[in-house]
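Shown here: the complex without one of its protein chains, the others still in place.
Now for chain A:
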Amino acid sequence: MNLPESRSTADPAPPQTGKIAKHHLEEWRGKAYVYLCVLLLVVIIFSIVVFIASRGLTPFISQGVSIKEMLFGLKWAPEDDTPVFGALPFLVGSFSTSLIAALIAAPLGICASIFMTEIMPKTGKSVLQPAIELLAGIPSVVYGFVGLSVIVPFLRHTFPGQGVGIMAGAIVLSVMILPTITSIATDALRSLPAGLKEGSYALGATRWQTIARIILPTTMPALLTGVVLGIARAFGEALAVQMVIGNAPHIPHSLFESATTLTSIITLSMGNTTTGSLHNNALWSLALILLIMTFLFVFIVRLLERRVKRS
(Lines give C-alpha, C1' and ligand atoms only; values in the text may rest on other atoms or scores of the structure.)
Protein backbone atom coordinates (compact mmCIF):
# COMPACT_ATOMS: atom_id res chain seq x y z
CA MET A 1 0.00 0.00 0.00
CA ASN A 2 2.41 2.64 -1.11
CA LEU A 3 0.05 5.43 -1.89
CA PRO A 4 1.41 8.97 -1.91
CA GLU A 5 -2.12 10.40 -1.47
CA SER A 6 -2.37 8.89 1.98
CA ARG A 7 0.13 11.46 3.23
CA SER A 8 -2.51 14.10 3.38
CA THR A 9 -1.77 17.07 5.63
CA ALA A 10 -5.24 16.88 7.12
CA ASP A 11 -4.46 13.47 8.61
CA PRO A 12 -3.80 14.01 12.33
CA ALA A 13 -1.86 10.73 12.62
CA PRO A 14 1.86 10.87 11.85
CA PRO A 15 2.42 9.82 8.24
CA GLN A 16 3.63 6.25 7.88
CA THR A 17 4.55 5.54 4.34
CA GLY A 18 4.50 1.98 3.12
CA LYS A 19 2.75 0.64 6.20
CA ILE A 20 -0.82 0.51 7.41
CA ALA A 21 -1.14 2.21 10.79
CA LYS A 22 -0.95 -0.28 13.64
CA HIS A 23 -4.36 0.53 15.06
CA HIS A 24 -5.96 0.06 11.66
CA LEU A 25 -4.37 -3.33 11.39
CA GLU A 26 -5.60 -4.31 14.85
CA GLU A 27 -9.06 -3.10 14.03
CA TRP A 28 -9.07 -5.14 10.86
CA ARG A 29 -7.74 -8.25 12.59
CA GLY A 30 -10.40 -8.07 15.29
CA LYS A 31 -13.12 -7.61 12.74
CA ALA A 32 -11.92 -10.51 10.62
CA TYR A 33 -11.76 -12.78 13.68
CA VAL A 34 -15.28 -11.95 14.82
CA TYR A 35 -16.73 -12.28 11.34
CA LEU A 36 -15.03 -15.63 10.88
CA CYS A 37 -16.48 -16.96 14.12
CA VAL A 38 -19.96 -15.78 13.24
CA LEU A 39 -19.68 -17.30 9.78
CA LEU A 40 -18.57 -20.63 11.24
CA LEU A 41 -21.47 -20.56 13.71
CA VAL A 42 -24.01 -19.87 10.99
CA VAL A 43 -22.58 -22.65 8.83
CA ILE A 44 -22.72 -25.12 11.73
CA ILE A 45 -26.31 -24.28 12.66
CA PHE A 46 -27.41 -24.30 9.06
CA SER A 47 -25.80 -27.67 8.33
CA ILE A 48 -27.33 -29.27 11.41
CA VAL A 49 -30.77 -28.11 10.38
CA VAL A 50 -30.27 -29.18 6.77
CA PHE A 51 -28.89 -32.56 7.82
CA ILE A 52 -31.72 -33.36 10.22
CA ALA A 53 -34.31 -32.11 7.77
CA SER A 54 -32.95 -34.12 4.83
CA ARG A 55 -32.78 -37.34 6.83
CA GLY A 56 -36.00 -36.68 8.69
CA LEU A 57 -38.00 -35.90 5.57
CA THR A 58 -36.82 -38.95 3.63
CA PRO A 59 -39.46 -41.35 5.04
CA PHE A 60 -42.21 -38.98 3.94
CA ILE A 61 -40.74 -38.11 0.55
CA SER A 62 -39.35 -41.38 -0.80
CA GLN A 63 -40.19 -44.17 1.63
CA GLY A 64 -43.96 -43.93 1.62
CA VAL A 65 -44.64 -42.95 5.23
CA SER A 66 -47.35 -40.33 5.60
CA ILE A 67 -46.93 -37.34 7.90
CA LYS A 68 -50.41 -37.94 9.20
CA GLU A 69 -49.55 -41.50 10.18
CA MET A 70 -46.41 -40.29 11.95
CA LEU A 71 -48.18 -37.58 13.93
CA PHE A 72 -51.41 -39.35 14.78
CA GLY A 73 -50.63 -43.06 14.51
CA LEU A 74 -50.77 -45.03 17.72
CA LYS A 75 -48.57 -47.96 16.77
CA TRP A 76 -44.79 -47.86 16.44
CA ALA A 77 -43.57 -51.11 14.83
CA PRO A 78 -40.59 -50.26 12.64
CA GLU A 79 -39.25 -53.79 12.26
CA ASP A 80 -42.53 -55.48 11.23
CA ASP A 81 -42.96 -56.88 7.70
CA THR A 82 -45.17 -53.91 6.96
CA PRO A 83 -43.60 -51.37 9.30
CA VAL A 84 -45.82 -48.71 10.89
CA PHE A 85 -44.58 -45.46 12.36
CA GLY A 86 -47.11 -43.90 14.67
CA ALA A 87 -45.33 -41.41 16.96
CA LEU A 88 -48.33 -40.07 18.84
CA PRO A 89 -47.49 -41.99 22.06
CA PHE A 90 -44.04 -40.37 22.08
CA LEU A 91 -45.48 -36.93 21.45
CA VAL A 92 -47.99 -37.42 24.24
CA GLY A 93 -45.23 -38.64 26.54
CA SER A 94 -42.91 -35.74 25.75
CA PHE A 95 -45.57 -33.07 26.09
CA SER A 96 -47.14 -34.46 29.24
CA THR A 97 -43.85 -34.95 31.09
CA SER A 98 -42.62 -31.48 30.14
CA LEU A 99 -45.86 -29.67 30.93
CA ILE A 100 -46.40 -31.44 34.25
CA ALA A 101 -42.77 -30.76 35.13
CA ALA A 102 -43.35 -27.06 34.40
CA LEU A 103 -46.55 -27.07 36.47
CA ILE A 104 -44.59 -28.44 39.41
CA ALA A 105 -41.46 -26.34 38.94
CA ALA A 106 -43.01 -22.96 38.06
CA PRO A 107 -44.63 -22.22 41.44
CA LEU A 108 -41.57 -23.52 43.30
CA GLY A 109 -39.12 -21.52 41.20
CA ILE A 110 -41.15 -18.32 41.19
CA CYS A 111 -41.73 -18.51 44.94
CA ALA A 112 -38.02 -19.13 45.48
CA SER A 113 -37.14 -16.06 43.45
CA ILE A 114 -39.70 -13.91 45.29
CA PHE A 115 -38.12 -15.08 48.51
CA MET A 116 -34.66 -14.21 47.20
CA THR A 117 -35.58 -10.76 45.94
CA GLU A 118 -38.37 -9.49 48.18
CA ILE A 119 -38.37 -11.32 51.46
CA MET A 120 -34.85 -12.23 52.47
CA PRO A 121 -32.43 -10.90 49.86
CA LYS A 122 -29.35 -11.66 51.97
CA THR A 123 -30.12 -15.27 52.85
CA GLY A 124 -31.49 -15.76 49.37
CA LYS A 125 -28.35 -14.56 47.68
CA SER A 126 -25.92 -16.38 49.94
CA VAL A 127 -27.74 -19.68 50.55
CA LEU A 128 -30.71 -20.36 48.32
CA GLN A 129 -29.33 -19.07 45.02
CA PRO A 130 -26.11 -21.15 45.10
CA ALA A 131 -28.14 -24.17 46.18
CA ILE A 132 -30.48 -23.85 43.22
CA GLU A 133 -27.63 -23.15 40.84
CA LEU A 134 -26.02 -26.34 42.09
CA LEU A 135 -29.03 -28.26 40.76
CA ALA A 136 -28.10 -27.08 37.26
CA GLY A 137 -24.69 -28.70 37.59
CA ILE A 138 -25.84 -32.19 38.53
CA PRO A 139 -25.51 -34.58 35.55
CA SER A 140 -28.77 -35.94 34.21
CA VAL A 141 -27.73 -39.55 34.79
CA VAL A 142 -27.56 -38.76 38.50
CA TYR A 143 -31.06 -37.30 38.39
CA GLY A 144 -32.28 -40.42 36.63
CA PHE A 145 -30.57 -42.65 39.15
CA VAL A 146 -32.05 -40.77 42.10
CA GLY A 147 -35.44 -40.83 40.42
CA LEU A 148 -35.20 -44.55 39.86
CA SER A 149 -34.10 -45.29 43.42
CA VAL A 150 -36.31 -42.84 45.31
CA ILE A 151 -39.22 -41.49 43.27
CA VAL A 152 -40.20 -44.65 41.41
CA PRO A 153 -40.44 -46.83 44.57
CA PHE A 154 -42.33 -44.04 46.33
CA LEU A 155 -44.85 -43.77 43.51
CA ARG A 156 -45.16 -47.55 43.34
CA HIS A 157 -46.09 -47.75 47.01
CA THR A 158 -48.38 -44.74 46.96
CA PHE A 159 -50.29 -45.08 43.72
CA PRO A 160 -51.54 -48.05 41.70
CA GLY A 161 -49.09 -49.08 38.97
CA GLN A 162 -45.43 -49.84 38.60
CA GLY A 163 -44.16 -46.43 39.69
CA VAL A 164 -42.39 -45.82 36.40
CA GLY A 165 -44.23 -43.51 34.02
CA ILE A 166 -45.09 -39.95 33.14
CA MET A 167 -45.39 -38.77 36.72
CA ALA A 168 -41.97 -40.10 37.69
CA GLY A 169 -40.46 -38.46 34.60
CA ALA A 170 -42.21 -35.18 35.32
CA ILE A 171 -41.00 -35.07 38.92
CA VAL A 172 -37.40 -35.71 37.90
CA LEU A 173 -37.66 -33.09 35.14
CA SER A 174 -39.23 -30.55 37.46
CA VAL A 175 -36.14 -30.57 39.66
CA MET A 176 -33.92 -30.33 36.59
CA ILE A 177 -35.67 -27.26 35.16
CA LEU A 178 -36.00 -25.51 38.52
CA PRO A 179 -32.70 -23.59 38.10
CA THR A 180 -33.74 -22.28 34.67
CA ILE A 181 -37.08 -20.97 35.91
CA THR A 182 -35.67 -19.60 39.15
CA SER A 183 -32.73 -17.73 37.67
CA ILE A 184 -34.80 -16.09 34.93
CA ALA A 185 -37.53 -15.16 37.41
CA THR A 186 -34.95 -13.74 39.83
CA ASP A 187 -33.41 -11.59 37.09
CA ALA A 188 -36.85 -10.32 36.13
CA LEU A 189 -37.80 -9.45 39.70
CA ARG A 190 -34.46 -7.74 40.35
CA SER A 191 -34.80 -5.58 37.26
CA LEU A 192 -38.23 -4.32 38.27
CA PRO A 193 -38.10 -0.52 38.54
CA ALA A 194 -37.78 0.33 42.24
CA GLY A 195 -40.36 3.09 41.96
CA LEU A 196 -43.18 0.63 41.32
CA LYS A 197 -42.70 -1.18 44.61
CA GLU A 198 -42.36 2.05 46.56
CA GLY A 199 -45.43 3.45 44.86
CA SER A 200 -47.42 0.47 45.99
CA TYR A 201 -46.14 0.55 49.58
CA ALA A 202 -46.80 4.29 49.76
CA LEU A 203 -50.46 3.67 48.99
CA GLY A 204 -50.66 1.57 52.10
CA ALA A 205 -50.23 -1.82 50.48
CA THR A 206 -48.89 -4.73 52.45
CA ARG A 207 -45.96 -6.71 51.13
CA TRP A 208 -48.20 -9.53 50.03
CA GLN A 209 -50.51 -7.14 48.16
CA THR A 210 -47.51 -5.54 46.50
CA ILE A 211 -46.14 -8.91 45.38
CA ALA A 212 -49.48 -10.25 44.18
CA ARG A 213 -50.86 -7.16 42.48
CA ILE A 214 -47.81 -5.23 41.30
CA ILE A 215 -44.67 -7.33 41.15
CA LEU A 216 -46.09 -10.55 39.67
CA PRO A 217 -48.39 -8.96 37.06
CA THR A 218 -45.67 -6.57 35.92
CA THR A 219 -43.05 -9.28 35.50
CA MET A 220 -45.44 -11.92 34.17
CA PRO A 221 -44.08 -12.06 30.58
CA ALA A 222 -40.54 -12.54 31.88
CA LEU A 223 -41.69 -15.20 34.34
CA LEU A 224 -43.44 -17.02 31.50
CA THR A 225 -40.25 -16.81 29.44
CA GLY A 226 -38.49 -18.73 32.19
CA VAL A 227 -41.25 -21.33 32.26
CA VAL A 228 -41.17 -21.80 28.48
CA LEU A 229 -37.39 -22.18 28.50
CA GLY A 230 -37.84 -24.72 31.28
CA ILE A 231 -40.36 -26.64 29.17
CA ALA A 232 -37.96 -26.53 26.22
CA ARG A 233 -35.20 -27.98 28.38
CA ALA A 234 -37.53 -30.68 29.72
CA PHE A 235 -38.71 -31.51 26.21
CA GLY A 236 -35.17 -32.15 25.05
CA GLU A 237 -33.96 -34.07 28.08
CA ALA A 238 -33.44 -37.74 27.23
CA LEU A 239 -31.44 -39.73 29.71
CA ALA A 240 -33.01 -38.93 33.08
CA VAL A 241 -36.53 -39.36 31.76
CA GLN A 242 -35.68 -42.53 29.95
CA MET A 243 -34.46 -44.06 33.20
CA VAL A 244 -37.75 -43.56 35.03
CA ILE A 245 -40.50 -43.54 32.41
CA GLY A 246 -40.59 -47.25 31.60
CA ASN A 247 -40.26 -46.94 27.81
CA ALA A 248 -43.41 -48.62 26.62
CA PRO A 249 -44.45 -47.26 23.21
CA HIS A 250 -48.12 -46.67 23.92
CA ILE A 251 -50.32 -43.97 25.38
CA PRO A 252 -50.72 -44.81 29.06
CA HIS A 253 -54.07 -44.77 30.84
CA SER A 254 -52.65 -43.11 33.92
CA LEU A 255 -49.69 -41.00 34.95
CA PHE A 256 -48.25 -43.95 36.83
CA GLU A 257 -48.09 -46.33 33.92
CA SER A 258 -45.13 -46.99 31.67
CA ALA A 259 -44.82 -44.57 28.74
CA THR A 260 -42.09 -43.07 26.58
CA THR A 261 -40.90 -39.84 24.99
CA LEU A 262 -39.46 -38.73 21.63
CA THR A 263 -35.97 -38.42 23.05
CA SER A 264 -35.90 -41.75 24.81
CA ILE A 265 -37.14 -43.67 21.78
CA ILE A 266 -34.33 -42.11 19.73
CA THR A 267 -31.60 -42.97 22.22
CA LEU A 268 -32.93 -46.48 22.78
CA SER A 269 -33.34 -47.40 19.10
CA MET A 270 -30.53 -45.65 17.28
CA GLY A 271 -27.92 -48.29 18.10
CA ASN A 272 -30.06 -51.02 16.58
CA THR A 273 -30.59 -49.48 13.16
CA THR A 274 -28.41 -49.10 10.12
CA THR A 275 -27.83 -45.77 8.44
CA GLY A 276 -30.17 -45.19 5.54
CA SER A 277 -32.71 -47.81 6.59
CA LEU A 278 -36.33 -46.80 6.95
CA HIS A 279 -36.22 -47.34 10.71
CA ASN A 280 -33.15 -45.12 11.04
CA ASN A 281 -34.69 -42.39 8.91
CA ALA A 282 -37.89 -42.55 10.93
CA LEU A 283 -35.82 -41.81 14.03
CA TRP A 284 -34.48 -38.77 12.20
CA SER A 285 -38.06 -37.73 11.61
CA LEU A 286 -38.57 -37.79 15.37
CA ALA A 287 -35.44 -35.67 15.73
CA LEU A 288 -36.91 -33.24 13.21
CA ILE A 289 -40.08 -33.00 15.30
CA LEU A 290 -37.92 -32.18 18.33
CA LEU A 291 -36.11 -29.51 16.34
CA ILE A 292 -39.35 -27.93 15.17
CA MET A 293 -40.66 -27.94 18.73
CA THR A 294 -37.49 -26.17 19.86
CA PHE A 295 -37.99 -23.53 17.18
CA LEU A 296 -41.53 -23.11 18.43
CA PHE A 297 -40.38 -22.61 22.02
CA VAL A 298 -37.79 -20.07 20.92
CA PHE A 299 -40.49 -18.28 18.94
CA ILE A 300 -42.79 -18.14 21.98
CA VAL A 301 -39.95 -16.78 24.09
CA ARG A 302 -39.32 -14.08 21.48
CA LEU A 303 -42.98 -13.08 21.55
CA LEU A 304 -42.89 -12.85 25.34
CA GLU A 305 -39.69 -10.82 25.28
CA ARG A 306 -41.31 -8.34 22.94
CA ARG A 307 -44.11 -7.95 25.47
CA VAL A 308 -41.56 -7.37 28.23
CA LYS A 309 -39.95 -4.60 26.21
CA ARG A 310 -43.24 -2.93 25.42
CA SER A 311 -44.22 -2.56 29.05
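The rule is simple: a contact is a pair of C-beta atoms (placed from the backbone, for glycine too) under 8 Å apart; a residue touches a chain by one contact, two chains touch by 3 or more; residues count from 1.
By our rule, contacts and distances are computed from a predicted model.
Taken from the listed names "Nitrous oxidase accessory protein", "Phosphate ABC transporter ATP-binding protein", "Heme lyase CcmF/NrfE family subunit" or "NADH-quinone oxidoreductase subunit J", the protein name that UniProt assigns to the chain not shown is "Phosphate ABC transporter ATP-binding protein".
When the whole complex is considered, the residue among A:Gln129, A:Thr186, A:Thr218 or A:Asn247 that touches the unshown chain is A:Thr218. Screening A:Thr180, A:Ser200 or A:Thr225 against the full complex identifies A:Ser200 as the residue touching the chain left out. Residues of chain A that touch the chain left out of view are 121, 193, 195-206, 209, 213-214, 217-218, 311.
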